[in-house]
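Each remark here refers to the structure printed beneath this line.
For this view, one protein chain was removed and the others were kept in their places.
Here the chain labels run A and B in written order, and each chain numbers its own residues starting at 1.
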Amino acid sequence: MLGEGILKGLTETARNFAGSFVSAERLTTVQYPEQRIPTAENARVFPFLVYDGTDWEAGMRCVACQICEKECPPKCIYIEKSKDKKPDFVGKMQIYPAKFDIDVSVCMSCQICVEVCPFEAIKMDTEFELSTTDRFGGLLYDRKQLSRSNEYYHKIHPTEAAEVDARLAEEKAKAEAKVKAAAEAAAAKAAAGLSVSAKSTAVSAASPAAPVANPAEAAPAPKPDGGGE
Amino acid sequence: MSAPATDISIKLARQEGWNRPPVIEPDGEGELLEVAMGPHHPSTHGVFRMDVALDGERVIRLKPVFGYLHRNHEKIAEGTSYLASMPYTDRLDYFCSLTNNWAYALAVEKLVAQTVPERAEYMRVILAELTRIQNHASSIGFLLQEMGASGTPLMYAFREREKILDLFEGLTGSRMMCNYMRFGGCRVDASPAWLDATRKVVAGIPEFVDEFEQFLRTNEILMARTQGMGILRPELAVNAGVTGPMLRASGVNYDIRKVDHYGIYDRFKFRVPLGDHWDIYDRYMVRMLEIRESIGILEQALKEIPGGPVMDPRAKIRGFRPKPGEAYGRIEAPKGELGFYLISDGSPNPYRYRVRPPSLINLTVLEDMCLGHNVADVVLIFGSVDIVLGEVDR
Partner (left out) sequence: MKTVEEIKAAIEAAVPGAAVEILHNPGSSGQHSLVLGQKWAVEVATFLRDDPELALDYLSNVSGVDWPDREIAEKVKVTRQVVRTVDGVEQTVDETVEETRKRVEPGHLEAVYHLYSMEKKQGPLVFRMRTGNRSDKVELPSLTPIWRAAEFQEREIFDLYGIVFTGHPDLRRILMWDGFKDHPMRRDYVEPDDFEYEPTAHDEVLARAQEHKSGEQGTGIRDQEAAKAATATGVGQ
């Protein structure tokens, strides 16, 4: 019969239309902004800078190495290094960014800055409702606007943040172990040096013959200039 | 048609101008009506213009005009490193960003003879076939939209596409601009949870295809408007460099997955659908059948995917400087043959970076197919070519 194909199609549409009143699978419209679909955990929108602890300036992980600035495809990151240094999470003195601007209207969310950062300092946010009425500076974020705490990072990307924390803890443990070993070696050398000169002068301090029992007392950790200088 | 569909070694007597568009004489008298269809047009798949000269409703001349989306991607790539060009390739054929990424990664891997671990190859195949399914479904939806179906088949296709895009977001972080492939593998590994979600989605696609076909396959309006329309002869298709579903609907058995044996496609059993009548209906049928074949490949790949790393540990992400040389790498993208031609002179930026866009080359024969038909058919024929302006203009 002529029109049979069209009728078949119309029954399909009718089934979906009637079904949308009874089954959630057939009702595919989400009434945004009253209803929102939860974003996937991996979603990436725009970058932010991670800081540890509560003070965003002191805890910022970024050391202004400018690798992300170089690798960024549309060159939307602008970094100026600081003149002084502040200690990082291992205790080493690092420079920090005096200026760290990201032009979010140019950023294309490619995540290359996150991939190449060696210090886990920049991560991707999931906030996308960022529209503003200021055309010329409204979407230029400076380092204060970009800083978010590590707790926030855990909230939006739990698995990723857990992995990053594990990696950083491992690095910190390795650095501390290195410092310990260096201190032990230095104390052993000092002890050997002392024992040679002990023949002439009676020195009673940390007994030279016995191995240094607690290297933590011999060398206060973390040593600012210790480690890999 | 009398000529056997798959025998393209028929060489016609090559008269002068055999591969030029036919010259149509107008029936009536007076001037031809010159209409600019586009660039601001709901049916032109983007900012695309066609200068048509009409005699009543018949098309006498048709010239495609584009360049409205020209961003000079090739020159940008000459100024940035190889890695930084990867997010830009997402934006070429913005429907199918993962196949664009794969084509570029393949070309660079050919340039430096980089190996890829097995799990990464399986991930690439899975994502490429998912991309193919959602691209073909959307393309059919858009074709029906232009036929006047007011969006119903399109929204059904998009409902399925949303499920696939959610999978992409779960894996790569972004629905469309995935930036996932790297030179030597893939960026992140897929968790077992993601693979299970993919298996669920793939299990639901045959039902969707059946539902979709029930709408369309015997629909009288579709058949009346597309059968016998927009015929592309196989010799002309081959000579004009047409590739992809459009070529296979003209009966030519050339699928780069089978010809080049790139990736691990040799391990999967799949058929290549060919068309007999070389018209729009055949292009629609070839796309539907390719969706079904892709489902088969996906099921096999999801079953066989091994463990292991997804990135070759010796591959360099930063400071990538290939030796001087050149390479041309191509894949079977959903729209046709997507190729990248790279010339390296030893510096971190490519010396010459060229994209071979399937949509642009497929448009070469638009004129031949449209001349002599009505204006309403031009929209349909153009929709069956399935172009994306991001790729045509780069």
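The rule we apply is simple: a residue touches a chain if its C-beta (ideal position, glycine included) is under 8 Å from a C-beta of that chain, and two chains touch if they have at least 3 such contacts.
Treat the numbers as computed from the prediction; the structure is a model and nothing was measured.
Although one chain is not drawn, the whole complex shows that of B:Arg20, B:Lys200 or B:Arg271 it is B:Arg20 that touches it. Interface note: of A:Cys62, A:Ile102, A:Ala121 or A:Ala183, the residue touching the hidden chain in the full complex is A:Ile102. Set against the missing chain, the residues A:Arg15, A:Arg36, A:Lys75 or A:Lys174 yield one that touches it, A:Lys75. Checked against the full complex, the candidates B:Val238, B:Val272, B:Leu302 or B:Ile317 give a single residue touching the omitted chain, namely B:Val238.
Of the listed positions B:Ser85, B:Asn135, B:Thr198 or B:Ser344, the one in contact with the omitted chain in the full complex is B:Ser344. Not every partner is drawn; the one left out touches chain B at residues 8-9, 11, 17, 19-20, 66-67, 70, 72, 74-75, 110-113, 236, 238-241, 252, 254, 259, 322-328, 330, 337, 339, 341, 343-344, 352, 354, 356, 360-361, 363-365, 393.
Quick note on the criterion: only the chains that are shown with their structure count from here on.
Each chain gets a centre from the mean of its Cα atoms; for chain A and chain B, those two points are 38 Å apart. Listing the residues of chain A that touch chain B in their complex gives 2-6, 8-9, 12-13, 28, 39-44, 67, 71-73, 108-112, 115-116, 124. Listing the residues of chain B that touch chain A in their complex gives 80-81, 83-88, 152, 159, 162, 166, 169-174, 177, 179, 187, 211, 214-223, 317-318.
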